[in-house]
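Missing here: one protein chain of the complex. Every other protein chain is in place.
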Amino acid sequence: MKASSLRYLVHQGVTGIWKNRMMTFASFCILLVSLLMVGLASLTAINLTRIISGIEDKSEVVVVISDNATKENEKELEKHLKAIPNVHTISLYTKEEAWEGMLDSMTEEERAFFKYADENPLPDTYRLTVKDIEIMSDTTAQIETLDFVESTQSPTSFADVLISIRRIFSIIAVAVVSALVVVSLVIISNTTRASVFARRKEINIMKYVGATNAFIRIPFFVEGMIVGLVAAIGALLMTKFAYEGVYNIFSDDSVIWVIMGMKKLYSFKELLFPVSISYLAAGAVIGAVGTSISTGKHLKV
Amino acid sequence: MKASSLRYLVHQGVTGIWKNRMMTFASFCILLVSLLMVGLASLTAINLTRIISGIEDKSEVVVVISDNATKENEKELEKHLKAIPNVHTISLYTKEEAWEGMLDSMTEEERAFFKYADENPLPDTYRLTVKDIEIMSDTTAQIETLDFVESTQSPTSFADVLISIRRIFSIIAVAVVSALVVVSLVIISNTTRASVFARRKEINIMKYVGATNAFIRIPFFVEGMIVGLVAAIGALLMTKFAYEGVYNIFSDDSVIWVIMGMKKLYSFKELLFPVSISYLAAGAVIGAVGTSISTGKHLKV
Amino acid sequence: MVEFQDVSVTYNSSGVDALNKINLKINDGDFAFVVGPSGAGKSTLIKLVLKEIDATSGTVLVNGFNLKKLRRGKVPALRRTIGVVFQDFRLIPTMTVYENVAFVLRVIDAPAKYIRSRVPYVISLVGLSDKAKCYPTELSGGEQQRVALARALVNDPQLIIADEPTGNIDPALSYEIVELLKSINECGTTILMVTHEHDLVRYFGGRIININKGNVDFDEVVGGVQNES
Partner (left out) sequence: MVEFQDVSVTYNSSGVDALNKINLKINDGDFAFVVGPSGAGKSTLIKLVLKEIDATSGTVLVNGFNLKKLRRGKVPALRRTIGVVFQDFRLIPTMTVYENVAFVLRVIDAPAKYIRSRVPYVISLVGLSDKAKCYPTELSGGEQQRVALARALVNDPQLIIADEPTGNIDPALSYEIVELLKSINECGTTILMVTHEHDLVRYFGGRIININKGNVDFDEVVGGVQNES
């Protein structure tokens, strides 16, 4: 195919956008909405994962060390603990630190009592964080078989909650995202099919004067791709707007973050590159493929 | 208009659904998706409101009563507290009850100490719930001016969190729902306009043989209404399915509910009637009006 | 009755002056042939009568309606008094031949019983009884033209306008079609027929209006060969 012909076909595609502005606008809207919704759902999912892993990092197993353990025994125990695959971090919390912490967390009245306590009854402990919260109970069982371990305290109920939350979130996210993807495809293919249907006479006539299928498809392809790219840019701007809005709300209310013990959300800047690439690629591919696939039916003349 | 003519026009509308099945299917998909998404967003919002109001009910203000208050003074104080408009419920929590509760919440080691305490150092308290959590700080300020009030402890930070959560949720819900409504309208009007565009010749010819606008519009109207109703039924079934799926997940993990202190979600049965009515009405109206409005442009011949 | 008083039409999009101060009166019961070269303004004349377009200047009177003053809502009433055969047929592709004809009657709210007897009769008049259930795309060009004619006849209008009703029809059938129009004319219907077939005009004679470059060149009653023999 000559360069001039290709230039002509691309030009046809570009002018087609205006000629079929009504249909084009519909495709544009649908693509924009789909990209926006799938994008926002994905961003939410990404951030939820980060938040949950933040909570995971904070959930500690307390290993109570026997009263009769010497410093050497404790060092020995630490080595054994470190050898357990699921153990992530490990830190010693002496009975003195524990005592301070306990006093700090008490009300004035309660504290009044402990002033008179003559001996610190609290034990030395190791505080562990785990890599995978879901197998925490196996890990604690393993720890309890070690020497000089008096007992372990793990936040089992809190872990259960976290696991449940993550399960629910992932089910909902997967359901929402996959529903949206399917729905977008149905709608886009319908709209482009409608657009092609409106131009079926034109396609028909082209076939009669000996046009090849490629000749007929290229303008549709170009048109679809441009619409897809523009929709992607629109969706990107709207995503930025929506995301930063939510981001600012959460940043302002720092109390929540402290209480929920979550890491901060990703900033939009951190996500800009992958999000832009995904949007533009998805927009162009869906637009171009969607449009040109639906021409197929009318090419059989 | 004769009954036979009306019957003919309705019949035209019904057969139009099959004749324009491609376009009809597109309208159907869009209506279904829109109804589904707006519906699910609304249901989520309704349930969030219920959950938040559940949490609100549980957030108590503790009014610490002076040591020197007699039983009569306490009764007096109770009357004054009840007179404050924002106070919802009020209950006395004696120092003995407080002591029991405190022991219960302690670890084994901590409890060991208190066994030897000879006197209960805790005060009597009133526990209040408020009607509107947002003006809680005003209410506590007012309470502190009353006689025999030693101090108040309100979960200010927790209240702040709740208020923030509610604010964020309502902003997101309003944004999501209104975006979806706008988007659905744009898409539906585009699709129906496309459908009418594909039939503009037919409409044109009808005008030439002296058809009135009503004559041309009725079949479109009927067609749109039927499509809208069918889409509403589809959306209803899918909503039921999705809603009950989520409902069951939450019901199973009762731990979460206990910890979060939330009321249960509405069951789908409770919501069935209003949801059905809204879906069917919205489907029929959007379908019928959307379709027949977009015929207008082509009637000017 | 159709009357044109100093009517001009200029198409804005192309700037073409399709008609220049035309004066023409067609009385009730007339049968007139409109002839003239391609692009002379014949179809434009017909578009005016149907109020598809409005005159740039001048007055058009059709069956008692003054088209300049006619409100939008009254246009259907005007069109119900006119039957038209369009140059490009304008059949509805999604309807069968029967439905294409019948729906003109449905538009005017005719009784179902009348429709069931009238439509097959008109279709038989144009010789298409065995194609009544076909769709327009399944017909030959001439057959489509005859469906368009049946549609124009079916509601017994005061005025029938036919733009090239014999353009795709073989000569023998053309004569039959004009005979049919003549017999309808004899029952009092005014007929205006645009044609390029000089043979037909020569044979039947009658009032001949020749339009050329937007002007009426010639407008006289001419005796036909038919009547001489």
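Chains: A, B and C, in written order; residue numbering restarts at 1 for each.
Here, a residue touches a chain if its C-beta (ideal position, glycine included) is under 8 Å from a C-beta of that chain, and two chains touch if they have at least 3 such contacts.
None of these values were measured; they are calculated from a predicted model.
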Original post:
Among the chains in view, which touch the chain not shown?
Top reply: A, C
**OP:** Among C:25, C:68, C:116 or C:198, single out the residue that touches the unshown chain.
**Re:** C:198
Original post:
Quick one: which of C:138, C:156 or C:217 touches the chain that's been left out?
Top reply: C:138
Subject >> chain C, residues in touch with the chain not shown (by the definition above) >> reply: 11, 13-14, 35-40, 42-43, 87-88, 131, 134-135, 138-143, 146, 163-164, 167-174, 196-199
Original post:
Please identify, in ascending order, the residues of chain A that touch the omitted chain?
Top reply: 1-2, 4-5, 8, 19, 199, 201-202, 204-212, 215, 300-301
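Following the convention adopted for this analysis, only the chains that are shown with their structure count from here on.
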Original post:
What chain lies farthest away from chain A once each centre is taken as the mean of the Cα atoms?
Top reply: C
Subject >> Geometric centre distance via CA averages, chain C-chain A, whole Å >> reply: 68
Original post:
In whole angstrom, how far does the Cα centroid of chain A sit from the Cα centroid of chain B?
Top reply: 25
Original post:
If you average the CA atoms of chain B and of chain C, how many Å lie between those two points?
Top reply: 63
**OP:** Give the residues of chain B that touch two or more other chains, as numbers and ranges in rising order.
**Re:** none
**OP:** Please list all residues of chain C that touch 2 or more other chains.
**Re:** none
